[in-house]
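Submitted below is the structure of interest, expressed as structure tokens.
Of the protein chains in this complex, all but one are displayed in their positions.
Chain naming follows the written order as A, B and C, and within any one chain the residues start at number 1.
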Amino acid sequence: MVTYIIRRLIWAVVMLTIVSIITFGIFFLVPRLAGATSESLAARYVGRTASAEQVKIAADKLGFNDPLIVQYGRFAKGIVAGADYDYGPGVEHCPAPCFGYSFLTRLPVWPDLMDRLPVTLSLAIGAAVIWVIAGVATGVLSALRRGSLFDRAAMGVALAGVSLPIFFTGIVSLVVFSYGTPFRITAPGGSFTPFDENPAMWAYNLILPWITLAFLYAAGYARLTRAGMLETMNEDYIRTARAKGLSERRVVVKHGLRGALTPILTIFGLDLGLLLGGAVLTESTYSLPGMGKYAIDAITNQDLPKVMGVTLVAAFFVVFANLIVDLLYAVVDPRVRLG
Amino acid sequence: MQIRRLGVAATGAVLALAVAACGGGSGSSTPSSSGGAAAGANATGEFNAALTGVVNPSDKKGGILKFANGGDWDSLDPGDTYYGYSWNFIRLYGRSLLMFKSAVGKEGNQLAPDLAEDLGTPSDDAKTWTYKLKKGIKFEDGTPVTSKDVKYAVERSFDKEVFPDGYTYFNDFLDWPKDYKGAYKSKDVNTDSAIETPDDYTIVFHLKQPLSNFDYFAQLPATIPVPKDKDTGAKYKEHIISTGPYKFEKNEIGKGFTLVRNDQWDAATDPNRKALPDGYEVSTNVNADDIDNRIIAGDLDVDVAGIGVQSAALGRVLPDPAMKANSDNPTSTRLWYTSINGNVAPLDNIDCRKAVQYATDKVALQTAWGGEFSGGQIATSLLPPAIPGHEDFNLYPPGADNKGDLDKAKEALTACGQPGGFETNISYRAERPKEKQAAEALQQSLGRVGIKLTLKPFPQADYFALYAGKPGYAKDNKIGLAMNGWQSDWPDGFGFLQQIVDSRVIRDTGGSSNISVRDPEVDKLIDQAMKETDTDARNAIWTQIDKKVMEDSFILPNVWTKTLLVRSKNATNIFVNDAYGMYDYLGMGVK
Amino acid sequence: MSFLELKDLRIHFPTDDGLVKSVDGLSFSLERGRTLGIVGESGSGKSVTSLGILGLHKGGRARISGEIWLDGEELVGASQEHVRGLRGKKMAMIFQDPLSAMHPFYTVGEQIIEAYRIHNDVSKKVARKHAVDMLGRVGIPQPERRVDSYPHEFSGGMRQRAMIAMALSCDPELLIADEPTTALDVTVQAQILDLMRDLQRDFNAALIVITHDLGVVAELSDDILVMYGGKCVEYGTSEDIFERPEHPYTWGLLGSMPRLDREPTERLLPIKGSPPSLINVPSGCAFHPRCAFEERTAGRAKTEVPELLETEGGHLVRCHLTRERRRAIWENEIKPNLEAS
Partner (left out) sequence: MTAPMDVTGGDTQATPAVVEGAGGQAIQGRSLGQIAWMRLKRDKVALAGGLIVIFLILVAVFAPVIAGAFGQDPTQFNSDLIDSSTMAPKTGTGISADHLFGIEPVNGRDIFSRVVYGARISLLIAFLATLLSVVIGTLLGVTAGYFGGLVDSIISKAMDVFLAFPILVFAIALAGIVPDTAFGLTGDTLRVSLLVFIIGFFNWPYIGRIIRGQTLSLREREFVDAARSLGARGPYIIFRELLPNLVAPILIYSTLLIPTNVLFEAALSFLGVGVRPPTPTWGGMLSDAVRFYTIPHFMFFPGMAIFITVLAFNLFGDGLRDALDPKAR
């Protein structure tokens, strides 16, 4: 078990390294393919009015003329060991993990990211709680009453749910429940109150994105749970449980759900991992200042250090979530051996 | 809510009647004048009331004003900010040598001394400008403000690597030592050739060339003093040391900040600021549509960006007489225009450029920019009506209905040797939907005479530095037309025109706002205007420049911006200051 | 009245394609301590019958009619809740594939304990002790340790023993074993059959063994019921069926039965054709399309559903052939063939 975890951790680090290399490579190469030179990249650092000479000096100082590998090495070193940054009046040490400094705000990326994290965390986890409860409950009920009116209605809604783009439902929800004064029940985002500051405001600001995001996922989970339950409830061991004289409730919950939920756990882990790296569409629809919005803003401004930072943090969550899921799986399903 | 608002409107109307007799003059009274705010007060329930008078005048202190920003400041650092609203707002926490009066309408265009005791004293043919500082002005930590702090502030703003957002007026015009690189990189360089501080309360600026209107430079936020020992360079914007009536309590870049009273601010040194509210709550990066809705609902006081309501709110406010009556529609000193790049064939031919002028459907453009209320007034030349030197002329009348004169356009095309039209690209900033709409409108209207445009969106942040504003890139990529906009840095011809028509500001490295006007004659005229000390003569030269640029057809003027502002339901002393073309943030109080 | 009596039991499933008559008028009775073997191909309705007795079709889509009497109680009309209380306690079932029939996420012990505690108000500790006892009793070595193993950690035979232990944990009076040995290899099959025989004797339960394999019932059963197309086609004592079978289908089953007393090289005699559709049951005798002797019924087999009639001493047969003709065919055509081949 321990060796397995260590091996997985090493692989996680390797994977993050590969992701960072690819990301760095692409963001290094594509602008250059697009005709950017190291000077034009450096120009972003020195303001609109710099002379050609100043730009050239800056390009050298920032190392934009070095080979890709050297630049990547510097970037990687910053993450591991920190880096020094000349910000004007003096040289400042940017402690590890240093993702460099934004082209535009000239502020270090890492604290910025950590600032955005609580927003995405609140959004993702809040929504996850809703969608798991709603999705699984609906799926189970649908499976148990397969073919009933409830089942048809629920599955119809669920199919509609997975077919609706979130930026559409998001806007509609904003218009109906937030902009529209008669039904104004919530803030349209843009504002985020940390949980420890004011839990009520925290929830008030997030309720709409939660529900919209949860609707999308709940729909998918309801479909998955239903399919899983139908399959599980057809398993021989369910018949055995019934033959033992267990109450139907116990059969469903203890025997059926347990089996059906295991695969959903995997999907849940991956979904949550992806979301934690930034619910891009939800955050931009509701102007929530989370990681996803940060990513979009960084991309629009072609602020490479920010893009790198947010990509790596997002990848970290996916890799980490994968690891957790695999470990949990071994706990949940005794047939799974780690190794 | 409805009832309360009506009640307010009623009392407002009575007040307006009462003051009508003594007010009289067109915006002649200001809330800061001794007569009290009641003078010049207007009825609250009238469209455009705040353009000519103070709405809800009051001297009541206390309360918190709530501001929101759909985007974010370029920087809160006085040495690094170049947004109009930021200059309006910065007066709350920073005091520059001079300032625009916190006054209604045109009076707001007048300069008043702030740190300085009086306006500048020119000498040496307007090449040297001297200011005396008031005594008793302190930073928020109690340290007295001296002329050295002002000098340091200007010196640090020189470094555009650290402060890329700011302007370069001081860099360009002061007589800096050779190879000077700013306060950080040229630490021990003697800069007396540019700025002298003979004593703690005197500051002398030395210019390379005569400049008759240097006082406008002296109101720039870069003259807001910065204590050298508290300066953290690029990070100073996180911890700004205030000299104004308010200081930062909490500042989270990207989310917002709060201002509270600065107990070191002494009202006795400051006749311009009433400092009515107890503080300000400012949130940034807020959903812009929600800002409008909350202001309409009374949950929020000011959209700090001052660019007017979003399209959606426009559709709510204008058709509703009650809502419309609670809004103002100022014209700002901003021109939206399209640069016509003479470096890109076939636009190097003046007739081809003229064809663009004639073929343009100005009405469609106006709608694209937001219509007559939130888009603006159809522009026929560069200088906005509010700027001295503006003259009404129209060299390329686009038909009687302003929808384009296709015959003239075809004539011009024939003259240019492209009778069937030609193909070129039009760039715009991807984040600006109105620029996209305008580009689409141009694409549509020019298409009528065979001029085929391809839309090229570029990221806003690099628009001038890397794309449209970079001569090499623009030429190689055949960006013949570029959406552009300019707001006067201050209300005179220099402040409006210099940055966008002087060909000498164009650099190969990109970054200049002028991306199309290259005419040595225009450059000559600009030099002439800067030397001219007689205001009327100077303004006449600016008019001449305007005409010359239009004759060259390097710029296709679109609209002079108008914005639809909705007044806060809770604020007092609401009025539009022409210097900013938006509500004046210094005067406002809370009911 | 016998301990278990089925009277004209019908279990039908409505489907999109029509009504599936899985069990169509089945009757039989069984006493305590006796063993009944139910034999038939896939889809003959034997498993549906067993699940019907346990009441596991209740609440589903099945339409059930007829009567099931267990120890004087009618089960078809009884409430689901009541039948549930009997399941596991009064009647228990052993399933075919113990790997899929046991929950993979719970230990064998947990599953036995659960079954025991549902019907007995005892502490977990007592139940665990009982589970260990039961595992020991079905011949699982080191039951104290194995009780905490998961099903996948058992071998096939051990798993089936555990399954039996679970079924017997509440001392049931009726035990139904559905293909108890099909999933096991031959040597283990024999052990399990021995075990079941021993246990039945100890518990004095009524035992129903469901199988497609006549070899299994030969070992265990007192009586044998042959099902085809949801109906009983032949019923009799073990001796009746093996020595004096009268239904052509039974002959077919016997012909395809591998026997230890035959030479391994011998060819089996499969029944031609495939099991009948349960929706559009062939007209007349359901077996007639596959019956080699159909032409000897003078066409009756095609049109007339034969009745289940007694030939002698409780031996029932559903066939249009006359008794004499059946006997003659068996003696002259089938039996010699079986022995000779």
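Note that in this section contacts are C-beta pairs under 8 Å (C-beta built on N, C-alpha and C of every residue); 3 or more make two chains touch, one makes a residue touch a chain.
All values reported here derive from a predicted model rather than from experimental measurement.
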item	value
Listed residues A:73, A:95, A:111 or A:165, member touching the removed chain	A:165
Full-complex contact with the absent chain, from B:361, B:405, B:519 or B:578	B:361
Residue among B:200, B:351 or B:440 touching the omitted chain	B:440
Touching the absent chain when the full complex is considered, from B:148, B:181, B:261 or B:316	B:316
Touch with the omitted chain, as defined above, among A:57, A:76, A:121 or A:175	A:175
Where the missing chain touches subunit A, by residue	15-16, 18-19, 22-23, 26-27, 30-31, 33-35, 159-160, 162-165, 167-168, 171-172, 174-175, 179, 227, 230, 234, 236, 239, 270, 274, 277-278, 280-281, 284, 292, 295-296, 299-300, 302, 307, 310-311, 314-315, 318-319, 322
Touch residues of subunit B, complete complex, unshown partner	289, 310-316, 318-319, 361, 363-364, 366-368, 370-373, 403, 430-431, 433, 436-437, 440-441, 443-445, 454-457, 459, 477
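In this section, only the chains that are shown with their structure count from here on.
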item	value
Centre distance in Å when subunit B and subunit C are each reduced to the mean of their C-alpha atoms	92
Subunit A-subunit C separation of Cα centroids, rounded to whole Å	55
Two or more partner chains touched - positions in subunit A	none
In the complex, subunit B residues that touch subunit A	159-166, 168, 171, 183-184, 231-235, 252-255, 283, 285-287, 289-290, 293, 297, 312, 430-431, 459-462, 464-466, 469-470, 473, 476, 507-512
Residues of subunit A touching subunit B in the complex	35-36, 39-40, 43-52, 54-55, 58, 87-90, 103-107, 112, 115, 174, 178-179, 181, 187-192, 286-287, 289, 300-303
Subunit A to subunit C touching residues, read off their complex	235-237, 239-248, 255, 258-259, 262, 332-335
